[in-house]
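One chain of protein is taken out of this complex; the other chains stay put.
As written, the chains take the letters A and B, and residue 1 is the first residue of each chain.
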Amino acid sequence: MSAELSYMGVDLTRPRVAFFELSSCEGCQLQLLNKEASLLDFFNLLQVVQFREAMSEKDDTYDVAFVEGSVTRADEEERLKIIRKRAKILIAFGSCACFGGVNQLKNRFADQDWVKREVYGDFAIDTQPVRPLADIVEVDVNIYGCPVKKEEVERIVTDLVVGKTILYPKYPVCMDCKANENICLFDLGEPCLGPVTRAGCDAWCPNNRMGCWGCRGPAEAANVEQLKNIMAEHGFSSETLLDRLECFGGFSAFVDGLRQPQQDTGKQGSGI
Amino acid sequence: MIFKVIAKQELAKLFEALLANRVVGPVRKGSDKNGTPIYSFEVVYDFTQLQLDYTSTQYPAKRFFLPYTETLCTFEIAGDSWEKKVDFNIYQPQVLFGLHACDINALNKLDKVLLESAYPTPYYASKRKNMFIVGIDCEPQPYCFCRSMGTDTALHGFDMFLTDLGKKYFVEIQSAAAYNYLKHMQTSDPTEEDHLRYMAVEEARHEKFMAQVDTTDLTKILDMEFQSEVWKHWGDKCLSCGTCASVCPTCYCYGVAETVDLDLKHAAKMKHLHSCNLIDFAEVAGGHNFRPDSHTRLKYRYYHKHRGFVEAFEESLCVGCGRCGEACLANITVPEVIASVRHEEI
Partner (left out) sequence: MERLEFVDVLKEERPEAPRHDLGSFEYTYKAEITNVYPMTEQEKLYQIQIIDPEKRRGFTFRPGQFVMLEVPGIGEAPFSISSSPIRRGDIELCIRKVGNLTNFLAKVKRGTQVGISGPFGTCFPVEKMYGQNIILIAGGLGIAPLRSPTMTVLENRSRFGMVEVIYGAKRPSELLFTYLYDMWRKFDINLNIIVEEPDHTWDGPVGLITEILQERIGALRDVLEQETYAIVCGPPVMFTFVCNMLMAAGLPMHKMFVSLERRMHCGRGKCCRCNVGSTYTCLKGPVFDYWSVMNLKEAI
């Protein structure tokens, strides 16, 4: 690690950073260790004091906390509150932390006890409805994506160190997708949430001919009402649209109005 | 202007001769769910790849002269000082083989604002000046309204233009560079019969246009209807996704973003094509947004293309290629929007 950091003559501090995981696959943290070519420069910007996937040392004095995963247990809630107290900047890292992520799919079931029995059988386990970090503590920065995109993490970390405001694209994935001159997935007969999902992923899925599932949550002028018409016009059921909108939890505000209220038993939750 | 005719098989020889440069042309990229071919402009290496009878491409050839993302310059930072390196990002001439009249006219319109106005942009100029264009005539599609915009024929802005006369091509030559390439083919002077055939082909083509836009007094009508409710109707449909601008051969609006490299020793200034339909297009520092509503942004798009540009250059910034309407998932098309603003039945 080189000595002090500075940019354009302005002295910068290398923030003390800790990485944490709540209920998650830890795949977002794994992304941090990818992109080897820039890995040394990336970690040179930070003073990592806790990172279970990469080191055994542990220190509880930190400025920035990257928290991956959603809150599903009482102990996680406590842990999160402690992290919040210690960190100056708390980063919701990945879609689970930002919106609940794939985990929150279980919230769709009306009968939570049934879910528990189905998944864990007789094994007693504490599991509550899934909540994103912002439901419990104040979140300073969101890093969207399932998983997060390393290039975006690098930019956000650099901006944080240099003191720039963290900015995200406000427009939808279509803009990134078109910049890559992809064939529109609707032309190929595939459903896609690209028109309403926040860009910044470089249209990762559509580039590979996979319709967008909305892991980055809604764009700032997301016209979900119109997307509903478009999906219907292309012959997709409202269930197909809902499956995607509900998958990562980012669109929860839009879903309530779309889902039919006649869900009686837990078993009818589809798409799982 | 010089006119020649060539037998169709001669064209491959021209292509071969031009291959010493980077050649871009229409190819079949795939098919949609109904099996309809999808064409796009790609770098081609073999004459057989070229689909010169293509309907139209989903995307214009814009990325070869106005890339979606372009590095304007890079910086090397040393303490509180720096060195700037500017690169126009073009290193060899490019041949655009098989552009339709609308796309050539699009370049002519871009020239007005990016090349011939105050502060010409060297990034565009260097690509435009190193471009060799072989135009080709086309079959009007149901969505083409270029005839309404006066862009159904290209009068200038190309090196060579081909019109299909059946067994041969009628060739219009507009540059010394193009004339120089004629020696690679067997050409002959057009006969009176060729002229008549050319005019018959053109006339038959004119009959085929279906979509149209009434541009009479359009600048004034747009001003009068600035508060019209129809904008809200279209605004409600609009996804604010920027697709119309991305597939538009004349949309040039952009945003600049500067980035610091991870090593804190380098930085870059990037240009990204933007779209006036995107929510943050008119946002200023501090967060105020001059066009927060979807319909105000959509309206602005029509104002820029069909009013502002006309005011500045006596012509519209639309070539009627219809790509935006075809690409728009919400089915917002230029002929329908303008008809509704004119209170016409749609």
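Following the convention adopted for this analysis, contacts are C-beta pairs under 8 Å (C-beta built on N, C-alpha and C of every residue); 3 or more make two chains touch, one makes a residue touch a chain.
What you see is a predicted model, and the numbers here were worked out from it, not measured in a lab.
Annotation: of B:Glu139, B:Asp223 or B:Glu344, B:Asp223 touches the absent chain (contact as defined above). Only one of the listed residues, B:Leu107, B:Cys276 or B:Cys321, touches the absent chain: B:Cys276.
Panel shows chain B; residues 16-21, 72-73, 75, 77, 80-82, 84, 86, 88, 91-93, 95, 113-123, 125-126, 129-130, 132, 177, 180-181, 184, 223, 226, 252-261, 267-269, 274, 276, 281-286, 290-291, 296, 300, 303-304, 307-309, 311 of it touch the chain omitted from the view. On the side of chain A, touch with the chain left out of the figure occurs at residues 7-10, 162-165, 167.
Note that only the chains that are shown with their structure count from here on.
In this assembly, the C-alpha centroid of chain A lies 37 Å from the C-alpha centroid of chain B. Across the complex, chain B meets chain A through its residues 29-30, 32-33, 38, 40, 58-59, 63, 68-69, 77, 79-80, 82, 236-243, 246-247, 259-264, 272-273, 275, 278-280, 294, 327, 329-330.
On the side of chain A, the complex with chain B involves touching residues 5-9, 12, 38, 41-42, 44-45, 154-155, 158-159, 161-162, 164, 170-172, 174-175, 178-181, 183-184, 186-189, 194-196, 219-221, 223, 226-227, 229-230.
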